[in-house]
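Take a look at the structure below.
Excluded from the complex is one protein chain; the other protein chains are retained at their positions.
Let's turn to chain A:
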Amino acid sequence: METKKLTGSEIIIKALQAEGVDTVFGIPGGAVLPLYHELAVASIRHILTRHEQAAAHAAEGYARASGKPGVCIATSGPGATNLVTGIANAYMDSIPIIAITGQVGLAMIGRDSFQEADITGITMPVTKANYLVKSIRDLAATIHEAFYVATTGRPGPVLIDIPKDITTQRAAFHYPPRLRLPGYRSRVEPHALQVAQAAAAIQAAEKPLLFIGGGVITSGAHEEVRQLAEEQDIPVIMSMMGKGAFPETHPLFAGMVGMHGTAAANYAVCETDLIIGVGVRFDDRVTGKIEAFAPRAKIIHIDIDAAEIGKVVPAHIPIVADARQALQALLARLPEKRERPAWRQRIRRWQEEHPLRYDECGLKPQYVIEELYRLTRGRAIISTDVGQHQMWAVQYYPVDRPRAFLSSCGLGTMGFGVPAAMGAAVARPDETVVAITGDGSFQMNIQELATLSHYRIPVKIILLNNGYLGMVRQWQEFFFDRRYAYSELAGNPDFVKVAEAYRLPARLVAAREEVVPALQEALETDGPFLVDILIDREENVFPMVPPGGTLNKMVTGGRQE
């Protein structure tokens, strides 16, 4: 029987459907016109963003909130290069997205043709893999391989560059094609001996700490983490990427570690005798000065990526494996119960002595977030931008479940928050999605108000407006003699009017007592909403470990602890 031949565009769509894709984010252009022609009549939902960077961030928000890969599409040249920041962001945080870019026709490649950019060359260092499809016969297999590579092992973004003529040529379509990846190994079994050593180290430890990160969320290992913590009575600290991997309201939770982490978590690191790192990469925002990080501790490091072991800190007991599998193996080797009351109480005392605190007069951002937490009963999906507001969101909105806190952590990309929230809201229409943003970050993708408005995507934007690139101003205040070089955002627009111009309801909040009613209105109104909140302009984020400093030397409200 002869198989019907399909065009390249039809193959792309059929392959996406076979991979379970229901939504894509993108902007059309010359090189992807044939693809868009088919997309218009396909069952896949296409969301037209107003900038390709936002399409990439939306795909990432979709992936983070749903656990499925997000997909974005752009045309050749400027469309493709506009994706780059979003791709780099997904790379740094190990989030699976698929970027499909149009390319000039095969015969035109390499001639500086109109809207030609070597996007596979440009994105080589910020993708897990990328492909330039050179024959229609490879198209389906490449798409399948791209999804496979993006979502297995340590996930990451994958880009597929498709010349325009390939999207109109025809070929037979078989799916899924055979995978052939002799150089790619995504599954590794936890090594029995190392698991046994880890179990022994946990039993011998008096002051162990579970340090969990993004890998726990990727792996879906949150239940195993909880079981290990509870059965062995081990306090838990997290990286920012680990937020939600362990309930922050749990009595064993000690806080986020690192530069803006809690005093309890940072003190605990300085005293612990065993760190059980699960799906963490010991970022410099976490460790501070490396030589002084966890000076008394043995380190068990569980990571699916062998290259992470020993990259920053030496691991005494490395386990290269998926977190969930490794923890299951570990749990099977440990006795059922263990109590460590002294260590638990020591951490509790630190928590009581050094709680997060702020001065309550005026209109404080921390207060806004606490009220948001109360009004959403801690059940919203929070997306943030980058800056002080991001840190306040981390500190004052405890999260109890995975995939409910989305933030640009590794790259720290201003402009991430709103489009990522958009992707999350599309992926999880049953959830309340809130974007906490700053006046600087918001303006880096403010055009997405049009997307939110047009599709009525119900993102609630909480704008913590301080008239500054606040995080920069804070560093200038602390480390650069208070010379606020170009960090004041003079010339900010009237954000409420901007929102209204996009036909989005909006409210201005200028006093403390207006916070709750405005938040309530935002949450109760159907569809998107903006709350522009004029917070105390020079509020700072505390505690803070100065960059390269030691974790137990935190600055809190101007005082050294």
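Note that in this section a residue touches a chain if its C-beta (ideal position, glycine included) is under 8 Å from a C-beta of that chain, and two chains touch if they have at least 3 such contacts; residues count from 1.
One rule holds for everything that comes next: contacts and distances are computed from a predicted model.
With the options "Sarcosine oxidase subunit delta", "CbbX protein", "Acetolactate synthase small subunit" or "Carbohydrate ABC transporter ATP-binding protein (CUT1 family)" in hand, the undepicted chain maps to the protein name "Acetolactate synthase small subunit" (source: UniProt). The chain omitted from view is touched by exactly one of A:17, A:113 or A:186, namely A:186. Between the chain not shown and the residues A:78, A:110, A:295 or A:310, the one that touches is A:310. When the full complex is taken into account, the listed residue touching the unshown chain is A:132, out of A:6, A:132, A:449 or A:522.
In the full complex, the hidden chain is touched by chain A at residues 120-121, 124-125, 128-129, 132, 134, 145, 148-149, 152, 176, 178-187, 305-307, 309-311.
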